[in-house]
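Below you will find the structure I want to go over with you.
A protein chain is absent from this complex, but the other protein chains hold their places.
Moving on, here comes subunit A:
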C-alpha cells in the first residue's frame, strides 16, 4: 500500500490550487453578486488553461488531451472544487462521453472540444424524468431518413456557453414483462439547429452564476450523422462514460470541504467568547475533530475509487459510496462551519453562506443520495438473489 502522491501529482495539486486561488477566488464575489460570468472573463480563464495544457486534461493524448489517469484527474477536480463552479467551468473538462464519437464526429465535436474551440453541455433531465431517466418524454420519430425531435430538457448546466449539446432522447419503446421500456439514443445537437432553442432556466440557490437552462425541441430535424454511439444505444453510452461525473462530484465536495474547513479552523482558533478561543469549548473543538475526520474519510474513499478505475477494477459501487458520502459530508461540514461562525456565517461578508447553499445541490445532481444508496445496496444484494 502506498498512500503518498508522486512528485508529479504533488505538482499538479499545487499548480491547480494556486491557479484557483489566484485566477478564480478574486472573481467569485462578483459572479455571486451578478449571477453570471462575463464572457471575456470566462474566455480569459479558458485561454490560460489552454496555454498551461490543463484544458481537457481528462482526455487521452491520442485526441489532444493530457492523458491523466483517473487518480490524477480526480486530484485536479478536487482542487478545482475549492473555487466557484461558474468560473472553474472554463478550466475545461469536456464530457468524456465525446470519446464515443465516430471518425467523422471527432472532427466536428471531439477534437474542437478538446482544443477549447467548441464547448459542450450534457442534457438528460426533464421535468418528469429526474432519477427515472427512462421516463423521458423528449422523443424522436423517424421521418424521411431523419430524426424529428419534440420535447424539452431542463436543469441544463453550461448551456449558455455551449456550442453543441449531448442530448438523450427516446427513440422508441420495447414491451417487456415489466411493462413498456423506452429505448434511448444519444444525439449531438448544434446550437442554432432549426427547431432547437435554448431558454433561460430557473434561479438556483446553489452555484449562482453556474446557470441552468431549458432546451426545447419543436419538430427539430436531426440526420443520422448526429447520433452519438448506436441508435437505441443511449444507455450503453451512458453506462460507459457517465460514471465519471459522479466521481467528479465526490472530488468537488472534498476540495470544497477543505476550503470551508480552513475557515472553521481559523475562526475556532481566533474568535474569542467568554475570554477564550471558542475552539477551546468542547462543543466547537469536537466539531472540528469530526469535520476533519469526515473530510479525510471522503477524500480517501474518492481517491480509492479513482485508483480502482485506473487498475481496471469494478468501481461502480465504490464511486457511488464516494459520491454519497462526500456530498453528505459537505453538507455537514458547511453547516457546522456556519454554526461555528454564528450569525456572521449567514452574512455574505464571508463565503460560508455560499458554501452552505452550494453544498445542497451536491446531494441531488448526478444521481441523488437515494439513487447512490440504491446502486450500492443493489450491487451487494443482487448477487445474493435479493
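Heads up, the rule we're going with is that a residue touches a chain if its C-beta (ideal position, glycine included) is under 8 Å from a C-beta of that chain, and two chains touch if they have at least 3 such contacts; residues count from 1.
In this text, contacts and distances are computed from a predicted model.
For the chain that's not shown, choose its UniProt protein name out of "Electron transfer flavoprotein subunit beta", "Cytochrome c biogenesis protein ResB", "3-isopropylmalate dehydratase small subunit" or "FAD-binding protein".
Per the UniProt record, that chain is "Electron transfer flavoprotein subunit beta".
Hey, which of A:7, A:128 or A:175 is the one touching the hidden chain?
Touches the omitted chain: A:7.
If the hidden chain were put back, which of A:57, A:214, A:322 or A:338 would touch it?
A:57
In the complete assembly, which of A:19, A:109, A:164 or A:341 touches the absent chain?
A:19
Could I get the residues of subunit A that touch the absent chain, sorted low to high?
Touching the missing chain: residues 7-8, 10-12, 14-15, 18-19, 51-54, 57, 66.
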